[in-house]
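Apart from one protein chain that is not included, each protein chain of the complex appears where it belongs.
Take a look at chain A:
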Amino acid sequence: MTPSVRLQEMIRVIRSARTQGEERGIIQRECADIRAQFRQGDNGERSHSLAKLLYVHMLGYPAHFGQMECVRLIASPRYSEKRIGYLGAMMLLDEKQDASLLITNSIKNDLSHSSQYVQSLALCTLACMGSAEMCRDLAPEIERLLRASNSYIKKKATLCAVHIIKKVPELAELFTPSARTLLSEKNHGVLHGAVVLITELCKRNPDTLDQFRKAVPELVQIMKGLVTSSYSPEHNVAGISDPFLQVRILRLLRILGHNNDTASDAMNDLLAQVATNTDSSKTAGSAVLYETVLTIMDINSESGLRVLAVNILGRFLLNNDRNIRYISMTSLQKIVQTDHNAVQRHRGTIVDCLKDQDTSVKRRALELSLALVSAVNIRSMMKELLIFLSFCPPELRSQTASGIFNAAERYSPSKRWHIDTILHVLTTAGGDVRDETVPNLIQLITTASELHCYTVHKLYRALVKDIAQQSLVQVACWCIGEYGDLLLKGECEEIEPMQVTEDDVLDALETVLQSHMSSPATRGFALTATMKLSTRITDNVDRIRSIVSIYGSCIDLELQQRAVEYNALFKKYDHMRAAVLERMPVMDKNLPGHTNGDTPGEIKEPDTSKPKPVEAGLLSEPASQVCDLLDLLGGTDTPLQPSPAPTSTPTTTSSADLLDLLGGLEPTPELTIPPAPFDLFVLKDKHCCVYVHVVPTVSVYEKNGLSLKIQCDKQTETEVTVSLIASNSTQNDITNFTLQAAVPKSVQLQMKAPSGNVIPAHGLGQVTQTVLLNNPNKASLPCFRFMRIRVSYSNQGAMHQDTVLIDSFPSTACQPSISPL
């Protein structure tokens, strides 16, 4: 009887099932059959039944009842049964199953079997699913096989040893002596295994790494032999002699040469030889070249070699094979920081790749292009990037937009160019830009006072054309409100003249107000802009008054509040109107991360829009920025609905003034404060720019006069930047102050240099240190916000050390605090 007929018959029957239900029925019957077979015991049919079960398992049906059968078959003396039993073990058993331990003994026996094929089965299974316990049990056996057996077994034993070391790192010492001798083997399989083993050993233990550095000359010899050898049919792949082994050796050389001059020197010649002699017309050669480039970049190679490597990558960029272009761009991305000039030479090709069909290639080209932008090439690069933005796939839009903004901010040759660029992006991809763009752009516009006329004209025209892009509309409304008088004047040197009447402007704003496309925040902008125009236009003030009064009964609470306040401004406080609606002064640039980061559209949630109540005395921002509530007039001159400035802390004097100003008005119940930034806000007759700016600091450690506070500077999905501020209230200075931090494994930590290591006494000074936590896997783990800090310092000659555990960071400005674990 041929073994597979029954199996193949069953497979045929299953495949002929026409519906899922029919298939399930067949499978159920077969499984019942198989179970019966297993119960019957030894009758020569067991291996077929297990094979059938494995097929069923691959289709996705449960097969756990076959686990014990695997164990039994492995113990059988028949090779056919062992073979299928081991296969079943690899498929159905893993180290988490209890049954896996039962095969340890069989494996042990089979490792010393007379037939090498039985030994090989055992080795393969151990390397595939061996648990730590099994590995510990069988390690001595494997070590023996490493030394004294034929090449067939040696190569398998070597890889088994690699698996053992991964599972039980302490056993690495067991295999280190034999690993060295294996390098003198001629058999490529064994040699390959040996290189893998040595790589694994070196990764685990720096001492072993030092030890194996002495093997560099030997490895170089082997490589040379491979590269210069004549055609060997056994190992040849597209003209390269054993590319698998070559790549592996190059990888090991990389690890051995990293940060070590002697080792790197010993490899220089070889790497140059491989780089120049390898034929890269097929994938095999390119794979070897690629690995060579990676090695050259990672060791202390001489500059000529590095240039050679970058040139290889440049050549790859022009290759027809898309894979190779992709590879070269990922590699260039890694080295663009260190070898910037060399990569710049290939800028043209990289920019061309922006037009490639493949999205992954486009993405890589985008990242690389953004990294290559410099003051010199900003204009041409930006042209390309803006073209790219118009045609790029939607998933790359926001990345492109933010990249363009960053580049523009760093390298813009002129303000006008900067504003033009931002406007271009907003018109093309306004929906994909980040929320900070609107306040940033407004701030930029206010600083470019000579361009106000130009800007407002441009924005007006863009607004008239299309009101769908919310960010653009918001900025346009704000500008029209502020600089409406310039718009109405008509002439502007830098742009074609266009007659704009007051009615046109009010029409435009009203369209925004009424359009269903406008978000609530946008409508807030438009309403305020309309109001501001009341002091800048002459004829249509009545029209403005009527618009404003209509919105006094708007369903949207925010708009209603504004409208009511503006109405009041018209009626009872008309004498103050001009002062209130005056032009805003130039604003200071916000520190990054301290803007009101809420999306303008979410004013409905009172939590996010209300700034966090500040804990007393914890304002750590310099006094130049008044931390006060930004909202229109609420809280200033109109006595009607003063927003009680929830952030007002007793410590800031300006807010104290504010409260005085309101002079005895009852505080209203808490209002939802819209997150729309930069609305006007005037304090008495002083002009003062305010925006929400609450940065709470939380004290995490107070002992012996040393206090440590933590403040969250910036918080995104994958990154948190915190500052640790230490102060000293004792009589003596604290010296040798150092902080060490530890974070969970999945988080990357970067500590910037501290501002100093001496903290003056009596709280006269502070030491600040910034820490960056990066969570690249974007796992929103609660433990992302875990950090353990060790503090050590000397005070009055005595050394002190202490540890602090931080399990939640304070929120950044105006964001709800993230609840800790």
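By our rule, a residue touches a chain if its C-beta (ideal position, glycine included) is under 8 Å from a C-beta of that chain, and two chains touch if they have at least 3 such contacts; residues count from 1.
The criterion applied here is as follows: contacts and distances are computed from a predicted model.
Entry comment: the absent subunit's protein name, as recorded by UniProt, is "AP complex subunit sigma", drawn from "Cryptochrome-1", "Enoyl reductase (ER) domain-containing protein", "AP complex subunit sigma" or "Aminotransferase class I/classII large domain-containing protein". When you scan A:G44, A:P140, A:G239 or A:P497 for touch with the missing chain, the hit is A:G44. Screening A:V168, A:A287 or A:A568 against the full complex identifies A:A287 as the residue touching the chain left out.
Touching the missing chain, out of A:R46, A:H188 or A:R306, is residue A:H188.
In the complete complex, the hidden chain is touched by one of A:I103, A:L171 or A:V196, namely A:V196. Touching residues on chain A toward the chain that is not drawn are 3-4, 7-8, 11-12, 15, 44, 51, 54-55, 58-60, 78-80, 83-84, 87, 94-96, 115, 117, 120, 123-124, 127-129, 131, 152, 155-156, 159-160, 162-163, 188-189, 192-193, 196, 234-235, 237, 242-245, 247-248, 251, 283-284, 286-287, 290-291, 294, 322-327, 357-361, 776-777.
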